[in-house]
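Yeah, one chain of the complex is gone here, protein chain that is, but the others are all in their spots.
This part shows chain A:
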Amino acid sequence: MAGISIELLLASLMVAATPILFAALGEMVVEKSGVLNLGVEGMMITGAICGFAVAVETGSPTLGFIGAALGGAGLSLIFAFLTQVLLSNQVATGLALTLFGLGFSALIGQGYVGIKPPATPDINFGAVSDIPFIGPVLLSHDVLVYLAIAMTAGVWAFLKFTRAGLILRAVGESHDAAHALGYKVVLIRSAAIVFGGALAGLGGAYVSLVRVPQWTEGMTAGAGWIALALVVFGAWRPWRVLLGAYLFGGITVLQLNLQAAGVRVPVELLSISPYLVTILVLVIMSSDRRRVAMNAPAALGRVFHASS
């Protein structure tokens, strides 16, 4: 284990987990409202290029991230229109959204290959960041890392304590009942979808502006699918999603570091371990029928029409 610095490892773990945490949180809210959007990968990559392009053109990473959120949200609007207004199949539309996003981002990205984006600065915590261990691990990051954690808390509080959160969950559990109570199911779901798109876009931009930082076609390379798995892994609960994201990100970073340190590790095994854990969690969850019913939104993926 010689050569691995635990501090650096934990610090890069937080960075590696941030994109999937953003995307998974957004998707969790979408699914809580009863909509399954498989287009996370497409929205992430669109966010990645929109954020990159805006940051390069304006020279401001902040505007870049705003642009990324708008880009992801814009793409998700297409999904919202198709599934909520035209009542298309959510699975098929989501997959199509991913394909569209990948192609669309490649098109916009033509002129941005090989350009370096403006750097996103780390937050300066002053003297506090000199605290041994805690400083380098927790206080050496850019604002997005902390925003992701704050978002987790925000989503948790929103769903648990607010009336709006309760309504969102009601729509996800039984859209007919919610409709009968006079809630605007389509509007609420569309809002959730747009929120999910914005967060996925932020996650994508984190990859292109901070983690890599450059634009390459298809650069999210499946992170959106991991985010989808995370939602299930986290059983639709924000803090568990955060835990899952750090676990997934952690394993990726850990296995690379172990290899660099010359530790003999079965690379393939470590690479698939997050997925194995997800499957395991699914099996455990589904072994208890009541628990599944409690966790998964009951109306997840079902099409709603006011007349039915």
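A few comments on the model shown:
Heads up, the rule we're going with is that contacts are C-beta pairs under 8 Å (C-beta built on N, C-alpha and C of every residue); 3 or more make two chains touch, one makes a residue touch a chain; residues count from 1.
As a convention for this text, contacts and distances are computed from a predicted model.
Going by its UniProt record, the hidden chain of the complex is named "BMP family ABC transporter substrate-binding protein" among "3-oxoacyl-[acyl-carrier-protein] synthase II", "Formylmethanofuran dehydrogenase subunit B", "BMP family ABC transporter substrate-binding protein" or "Proline-rich protein". Touching the missing chain, out of A:Val91, A:Ile115 or A:Ala150, is residue A:Ile115. For the chain missing from the display, the contacting residue among A:Thr62, A:Asn89 or A:Gln259 is A:Gln259, taking the whole complex into account.
For the chain left out of this panel, the touching residue among A:Ile4, A:Leu63, A:Val143 or A:Leu282 is A:Ile4. Contact with the undisplayed chain is limited, among A:Val91, A:Ala150, A:Ala164 or A:Ala221, to A:Ala221.
Although one chain is not shown, part of chain A still touches it, namely residues 3-5, 8, 12, 16, 19, 106, 109-110, 113-116, 207, 211-214, 216-223, 252-253, 256-257, 259-262, 264, 266-268, 271.
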